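The complex appears here minus one protein chain, its other protein chains still in place.
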Amino acid sequence: MRLFRNDYSEGAAPQILEALARTNHEQCVGYTEGDPHCERARELIRAACGRDDVDVEFCIGGTSANIVGVTGMLRDWEGVICTKDAHINVHETGAIAACGRTVLATQDADGFLSPEAAELMYMNQTMTGRHMTLPKMIYITNATEFGGVWDRTRFDAICDWAHGRELKVYVDGARMAAALTSAGNDLTLQHLAARADAFYLGGTKNGMLFGEAMVIADPELKKSFPYLVKERGGLMAKGRLLGVQFEAAFEQPADGGEALYWRLARGANTCALQLRDGLNALGFESYLPANTNQQFFVVEPAVAERFAAAVGCETFAQLPDGRRVIRFVTSWATKTEDVDEFLAFAATVA
Amino acid sequence: MRLFRNDYSEGAAPQILEALARTNHEQCVGYTEGDPHCERARELIRAACGRDDVDVEFCIGGTSANIVGVTGMLRDWEGVICTKDAHINVHETGAIAACGRTVLATQDADGFLSPEAAELMYMNQTMTGRHMTLPKMIYITNATEFGGVWDRTRFDAICDWAHGRELKVYVDGARMAAALTSAGNDLTLQHLAARADAFYLGGTKNGMLFGEAMVIADPELKKSFPYLVKERGGLMAKGRLLGVQFEAAFEQPADGGEALYWRLARGANTCALQLRDGLNALGFESYLPANTNQQFFVVEPAVAERFAAAVGCETFAQLPDGRRVIRFVTSWATKTEDVDEFLAFAATVA
Amino acid sequence: MRLFRNDYSEGAAPQILEALARTNHEQCVGYTEGDPHCERARELIRAACGRDDVDVEFCIGGTSANIVGVTGMLRDWEGVICTKDAHINVHETGAIAACGRTVLATQDADGFLSPEAAELMYMNQTMTGRHMTLPKMIYITNATEFGGVWDRTRFDAICDWAHGRELKVYVDGARMAAALTSAGNDLTLQHLAARADAFYLGGTKNGMLFGEAMVIADPELKKSFPYLVKERGGLMAKGRLLGVQFEAAFEQPADGGEALYWRLARGANTCALQLRDGLNALGFESYLPANTNQQFFVVEPAVAERFAAAVGCETFAQLPDGRRVIRFVTSWATKTEDVDEFLAFAATVA
Partner (left out) sequence: MRLFRNDYSEGAAPQILEALARTNHEQCVGYTEGDPHCERARELIRAACGRDDVDVEFCIGGTSANIVGVTGMLRDWEGVICTKDAHINVHETGAIAACGRTVLATQDADGFLSPEAAELMYMNQTMTGRHMTLPKMIYITNATEFGGVWDRTRFDAICDWAHGRELKVYVDGARMAAALTSAGNDLTLQHLAARADAFYLGGTKNGMLFGEAMVIADPELKKSFPYLVKERGGLMAKGRLLGVQFEAAFEQPADGGEALYWRLARGANTCALQLRDGLNALGFESYLPANTNQQFFVVEPAVAERFAAAVGCETFAQLPDGRRVIRFVTSWATKTEDVDEFLAFAATVA
């Protein structure tokens, strides 16, 4: 049975791999510093964002992107507000602290940073002035750690709050494609690009071998990024690999259809909703509403283990009542037949 | 009216100042590296701790001590568990993160780190192995941020938990003298020294101009401390100043009485309990039980402001019901007449 | 005309690319944490090194490898001795300092760290004890920054010196394959693995898309590496990509021939010597003896510019007499016809 463990279990979407093979023998300047593929990818991403004035830079992965994004936008004594489940707070081995900056985690529990919790943190952190880390940035994730999607109203509210307090807005977009193509989404890439100070468009979890594209409006980060990405070990010698992949993902298809980047995510989302609706129909309870390629369910431990053994789904949390929150993830490589096969199995578990 | 703002409002206890003046013209080797006063102070502190095998080193202040203590006991990717109100988590401008280590704050709200909360943090932080900061140390404070005192049972329980998980125990002793001389205290310096991997005996808040003495049992910190204290800017050229002060504080008086270090703290505590009992008698509600030189009360905002204007007491927290937690602090310099005068004033506020 | 700018101008050797395509649809666990390709690559590399007791870990690039290797082997106040031209001293944007460690650069000018210069640095750096960065590691590069190769005698001498002073030996092997397959080389991988505390086998500059394999004997780095590589942003989600490439490079061919890793480097070296001998025959002067895929020549500025325009060779240094040191680099992708074509052009410049 096909695994639903995560969206980086496979290699790359065939079109991406084909682009890498096609350009393999070209001789390019290194380090993303002006080769035609990086330049073309930058142009395509700027166009997709509807802004000419942003810098587009490339990272090898999400943690590397977050390190450069956060440390490039903060001075040594400044901090970034995020939710307690934020990737930078939990899953990156203290990478932000390793760069000397402080993560300020709120008690928001649903994956969305709320203006109320952010304001509370801000008030607490500025109570005694320079004796405390100064909040200067917020970190949010779209889709969230729990597969949720920021709608425009919610996104505008947190941007309004942050900018009103002179904090910068950074969006971790490891699964941005899944979010922006999800059912009911009303947040456009253009709107996001108009309001965020920086964000990245994830490639690793959307059909590339690796790679994230950082879109930078913030003047400080524009200046910092080129140096920081090298200093922090995140600059790839064969930078063209990033350009080639993002070029392939964002190039307009000849048939006038949607760019590959969005099509891959739509495919993953479709399978995810098929899985969700199927499991719901079988009586399995969703943990939080989610329209993207991560689906969370609340199950008994024994069920969690059977699913884990069968399709590699992971336990995300232990609830006070003993039940577990488990996660299923689909990807560009998931087929509806894979979901069908799993649901047939799930029916035997229900 | 004398202020009750904090215990570092004045200079030094007269006996300390006198010792500095008396030794002023001696020519000593610098940097605490073997001058007779530092050596004598080390000897006295080792004796007070009942251990010959600990290193005794000196710091210029609490944040500097915590920086060296925590970073010297942790590798880059390791973290320190403490309560959310811990000084290193709130009041040191991200100093631990600035050294690349991560603070892991529990939800304990009374100033005491509980084994339960520590265990929960430990379990969460080790769930996905190297993707998370590894807890390797606990940080506790005696007296706590809220003036509480660790009794022996509670202290042993957290030490047992920590050592059982192979975490080191570090005690911030900015107000250790106040704790160990407080009414009802059953924790001895010897017991503390027998179980903690490192701790410091605070001087700044107990009648010295400045200075903290770090007692180090941990082999790693023994090796790290001398280099780190210099590298982090905390090594004093005229190191003898630290030696002279701690020597004066710990030297046994000719009259067979208690060493100055303890006498100064007892004086501050006595005034603090006089103030507490007086305010309680006037109907003011204590926030948490506290027998040391910090006393917290829950009052209406208007009352908080009158007290602040009169004796400089600070607001520590805003309660959900709108009332405030305010803090009064006594020191070696406080006299019972000062408390009497304040209580007379407080009677007009009540 | 084919460029001789560097050895990361192209994508990957066809056999590497083919292996990536072949395994693309497999579902693997992430992060190099136990997928069959990483495990097999580890096994092959251990066998090639002749040691069962080393850890083999993977990095995304050389700077990332150096960051993890150096910071994992040093405490905060310790330093690494290297030559002034060392990559970590010059070309990595202060990456070692960014991790809080100090680079201690000697005046050695030929790319080889000498025991004499290292000893001088050691003596100077330990003159006033903890007031100075403590040297605890040496960093050398094989092949050197100038294309030189460490022979066994020279390598043993610096290892003897370092271990005699209790410094660890780290070898940057970005171009290790070129060194170990070069004409006249007498240093075996087994000998190197027996003496170095850690080193890496470069993939990026030897026909892979990216990737370096770190071989770790040092117990501290064994413990540090897994956490540090994640904390510093160098852990790849699709870790299998590293495994697949190194597996393809080190798997023994069915025909009993040499593994791909060595064959690719031999090809690059052959073209480099063809180019060197050809240029020497035309009267161009080599800067330093070099048998690997980097060849340096001393030329007049006008000549440097003509060569740069034609084949992208870079200026490495400006000599006091106004002449320039320029570098030609061959790779797995260079063909003898490419060199022929260039030499024909060079004849018109001579």
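Think of it as A, B and C in the order they're written, each chain with its own count starting at 1.
Just so it is clear, contacts are C-beta pairs under 8 Å (C-beta built on N, C-alpha and C of every residue); 3 or more make two chains touch, one makes a residue touch a chain.
Treat the numbers as computed from the prediction; the structure is a model and nothing was measured.
Which of B:27, B:153 or B:348 touches the hidden chain is settled by the complete complex: it is B:27.
Listed residues C:34, C:50 or C:94: the one in touch with the omitted chain is C:94.
Taking the complete complex into account, B:236 is the one of B:236, B:249 or B:303 that touches the chain left out. Along chain A, the points of touch with the absent chain fall at residues 31, 71, 75-77, 99-100, 129-131, 134, 224, 226-228, 230-231. Mapped onto chain B, the footprint of the missing chain covers residues 2-3, 5-6, 8-12, 14, 17, 20-21, 23-30, 60-64, 66-68, 92-95, 98-99, 204-205, 209-210, 227, 230-238, 240-241, 312, 333. Remark: the residues of chain C touching the chain excluded from display are 76-77, 79, 90-94, 96-103, 128, 130-133.
What we mean here is this: only the chains that are shown with their structure count from here on.
Between the chains A-C lie more C-beta contact pairs than between any other two chains.
Central chain (C-alpha centroid nearest the global protein C-alpha centroid): A. Of all the chains, the one whose CA centre sits at the greatest distance from that of chain B is C.
In terms of their C-alpha centroids, the spacing between chain A and chain C amounts to 33 Å. Inter-chain centre distance (chain B to chain C, centres taken as mean C-alpha positions): 50 Å. Shared interface positions of chain C, defined as residues touching 2 or more other chains, are 99, 227, 230-231.
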